[in-house]
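Heads up, one of the protein chains got dropped from this complex, but the rest are sitting where they should.
Should a chain be cited, it is by its letter among A and B, assigned in written order, with residues numbered from 1 in that chain.
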Amino acid sequence: MNRTYGIAGVTAVVLATVLVGALGLRVSRTTSDFYVASRTVAPRLNAFAVSGEYLSAASFLGVAGLVLAQGVDMLWFPIGYTAGFLVLLVFVAAPLRRSGAYTLPDFAEARLESRAVRRVAGVLVVGIGWLYLLPQLRGAGLTLRLLTGAPGWLGALVVAAVVTAAVAAGGMRSITFVQAFQYWLKLTALLVPVLFLLLAWRADRAPAPVWDQRPVFHRSAEVRVDRPVTVTVREPVGVTVSGTVDGRTVHGVSLLLGEGPHRFGADTTVRFPAGAVVPLPDRTADRALAGWAEPLSSSREQHGLYATYGLILATFLGTMGLPHVVVRFYTNPDGRAARRTTVSVLGLLGAFYLLMPLYGMLGRLYAPDLLLTGDTDAVVLVLPQRLIGGAAGNLLGALVAGGACAAFLSTASGLTMSVAGVLAQDVLPTLGVRHFRLATLPAIAVPTAASALVGDLPVADAVGLAFAVSASSFCPLLVLGIWWRGLTPPGAIAGLLLGGGSALTAVTATIAGGADPGWPHTLLAWPAVWSVPVGFAAMILISLATRDRVPPGTATTMARLHLPEPPPPGPPPA
Amino acid sequence: MTVLGTLALVLVGLAVFVCGAALGHGAARRQREHAADGDEVRALARALHSAGLAAAPLRGGLGPDTARRAARRLRPLLAVPALAVTDTTSVLAWDGAAEHHRNQLEARLTGPPRSHTFPLTCDAGGCPVRWGALAPLTAGGRPVGALVVCAATETSAHARAAEAAAARLSLDLDLAGLDRARADAYEAEMRALRAQISPHFIYNSLASIASFVRTDPERARELLQEFADFTRYSFRRDGDFTTLAEELRSIEQYLELARARFGRRLEVTLRIAPEVLPVTLPFLCLQPLVENALKHGLEESVERSVITITAEDEGTEARVAIEDNGVGMDPERLRAILRGTAGAATGIGLSNVDRRLRQVYGDDHGLVIETGVGAGTKITLRLPKFRPGVQAPPPV
Partner (left out) sequence: MGAEPVPRREVVTARHPGHSDRAAPRPRVSSDARPAAPRHDAATRHVMRHQLRAALLVTALLAGLLGLLPVLLRLLPLATTAPRVPLAVWLVLGVAPYPALLAIGAWYVRRAERNETGPAARLRPERP
């Protein structure tokens, strides 16, 4: 990809973001438009903002990459990401808004009248936020590496710096307009290129992708290997290599790769002829290189149905517990607006995810080499150049790069803000609330450091895993808290700790890579199937056992959560 | 299977640890209690502590729930087989054995309770309760209920213990009364501030509306509507809290009326981040500040007055600032006003808003005022987006 164009695209997005953030206040000078200034955010605008904040690097880059690597089954990811909002709509949206809570710990305290539950919820919010930030920072590293060749940790650092600076300078005074802008940017950055890509595909006589175990180079392709990789060649193939192959340093030599494993060194360029079968990396030897598809794929092949249901449960039930999604509901003026916002979000996310299968299919046709290098997440970024090329390809590439930048910037800033809020209020109470801006530092520094530390490990799964933790801790808390009068503080704490804790343990084990392939790994990589019932069961049983601890204000709280608000201006006195 | 095995092992280990910790904790406590037997001071400290714990629920007033919790904590302390807490007419809570005496006891509750002992009879063999001692519970010097200690034999020690425990419980009932009184005082203060929507303002508004009636009847009609809306909001009676959006809307009406009077001399800029508009805040918290800015800007000088109202998002809080370019205030005098030592009728609005903010949000959420003589004034408030109990009026 042309570096100048890409960097220009990313820079433009960062500048536009800061500009919209700084100027996003509603300013009115004459009293005639004061009314406009004090009007609350309309459901549609808020829906743009929710979608803008929600569509992260995992959606923008990851879904297409997964589809490229593993095919149609991976479309359950975007379905889950969207359907989560439907579950949120029917069980949580309006009552959550009516509770007056800004964060999840706020809700816990408002509903259960207990500081202890609040603290437990706070710790979990920080954990989920950090887990979710990891893949954003990884996506940033990937994008920057492709654009400039910088090492992966640098991208994470740049994003962390931009977010911290923006928050510290007060540049995010009015985040609603920023996030709404980011949604349209992301949609445009995928929609415009895909139209051109489809035209180019038709001009190429519209070949259909073949989804078997052996992807084929549709065209003659030059593959650049950045990091050492061992691949398994199934059919002998004649290639041209510059760099290191099987320990030999060569320069522009044509040679025949026989059947069996071959090792390419770092900074090696390999040219494959058209029609050659793409040699896939040896999964046991170079597990880490296979990107975020890898830990799923090995288990998916064996326990596909279980994994699919794990994914469905985690995403359907986990969305309601994501800290950066919850805080956006506070912006709605009332419960009814919260519902209307959520239903608009369903439409906006659907529009976005409809494009994903196209990128995955085109990627299978025109960028199968990413399977070799393991950078499947880059498929959205590289396609414009592959298919179109020239200045047009560069421009579209810059647009996509800008969109990717918007994706991880918006989600990262939203997450950082909500984690910082909880840190400032609950975890670092000695600092006092005045130090909200100070709290942004640990909020983003920890995941940045973690992303540098775990480096090449398949941490990008963390999105799915963050969903699983949220589904097994906050989903029981919200659903039971809103619909069941019998919930008690000890029950809530037990459910949060057992459900969230067991999911978190499984997540940690998965990220650390401690599990053997096979059932143990599958169980740990898709914890939601068992950890969600654990969370619910713990919450219900312990609540029943501590029936005398039902908060005294439960009836009042329930009335507040479920009865509609009076209309805003108040009825005229009759 | 190794990892599944490890996981199972870890879980079992965790369970064993929790059980062990609970057992160990209990054993340790029992041991501590044994060791303390000989030590009178420690025993006394423990008794005082338990008495405080037992009385604590009554801080919420005398009701079935609080009485039950108090009785449950009190009975081990007095070491009696049964114990009851009553109000003046019925038994609120019975802790311990022999609850079949409940009706018998209830029958005795006629007239104001006074200290006495009485026999309790029943046919049940081996009933541990044969006798009761009643001690009145008082709040504010008035009897409100009774503590009844039941035992197998009549001993003066039990009667005395009942008296002492009742006295301790009464202390917390008194405190509950004080809490209520404080809440009432707070509400009275809110009412008082509400009543302070200044008569001057009403008079001035009506006067300036009157001046339009002939020259511009349409304008006069609009202004009257604004006036009606403004007074309806200011005089409303439900709830202590409102949203920033509603408060700002009332300020707009207020400023619209002010402009009718001052015309082009008054320039107002609003800079509002829309996401903070749903923030809940004490009712009529901003209006006195805007009135203050207007007074310093216009009524005490003749130049053009510029008022800027800013509301920004800052994570878990909203930051609201009201700035004017008026004559400013003498910092020393302002301090006196905020301390409440500046004499009557000056800046009541400012110190009242400051007091209410501190009362609702805590001591670090008072007004921050930047001012100097001739330097204008900027008043900043920080409003948390959520505080338990701080909620706009519930649906009626």
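The rule we apply is simple: a contact is a pair of C-beta atoms (placed from the backbone, for glycine too) under 8 Å apart; a residue touches a chain by one contact, two chains touch by 3 or more.
In this text, all values refer to a predicted model and were calculated from it rather than measured experimentally.
Participant: Could you tell me which of the visible chains the hidden chain touches?
Facilitator: Spelled out, the missing chain touches these shown chains: A, B.
Participant: Using the document's definition of touch, tell me which of A:V20, A:I175, A:I312 or A:I511 contacts the absent chain.
Facilitator: Looking across A:V20, A:I175, A:I312 or A:I511, the contact with the absent chain belongs to A:I312.
Participant: Among A:V10, A:L68, A:A83 or A:A503, which residue is in touch with the absent chain?
Facilitator: A:A83
Participant: Looking at the full complex, which residue from A:Y353, A:Y366 or A:W526 touches the chain that isn't shown here?
Facilitator: Reading the full complex, the residue touching the unseen chain is A:Y353.
Participant: Using the touch rule from the top, list residues of subunit A that touch the missing partner.
Facilitator: With respect to the unshown chain, the touching residues of subunit A are 71-73, 75-76, 79, 82-83, 85-87, 89-91, 94, 113, 208, 210-212, 304-305, 308-309, 312, 316, 336, 339-340, 342-343, 346-347, 349-351, 353-354, 356-357, 361, 429-430, 432-433, 483, 552-553, 555-556, 558-559, 562-564.
Participant: Identify the residues of subunit B touching the omitted chain, counting contacts across the whole complex.
Facilitator: Touch set of subunit B with respect to the missing chain: 179, 183-184, 186-187, 239-241, 328, 331, 334-335, 338-339, 351, 354, 358-378, 387-391, 396.
We take it that only the chains that are shown with their structure count from here on.
Participant: In the complex formed with subunit B, which residues of subunit A make contact?
Facilitator: 24-29, 31, 34-35, 37-41, 100-103, 106, 109-110, 113, 170, 172-176, 330-333, 417, 420-421, 424-425, 432-434, 436, 439, 505, 509, 514-516, 519-521, 523-524, 552, 556, 559-560, 563-566, 568, 570, 572-573
Participant: Going by the contact rule set out above, which residues of subunit B touch subunit A in the complex?
Facilitator: On the subunit B side, the touching residues are 1-4, 7, 10, 60, 65, 232-233, 236, 243, 245-246, 248-249, 252, 255-256, 259, 267-275, 277-278, 280, 310, 312-317, 364, 382, 384-386, 388, 390-396.
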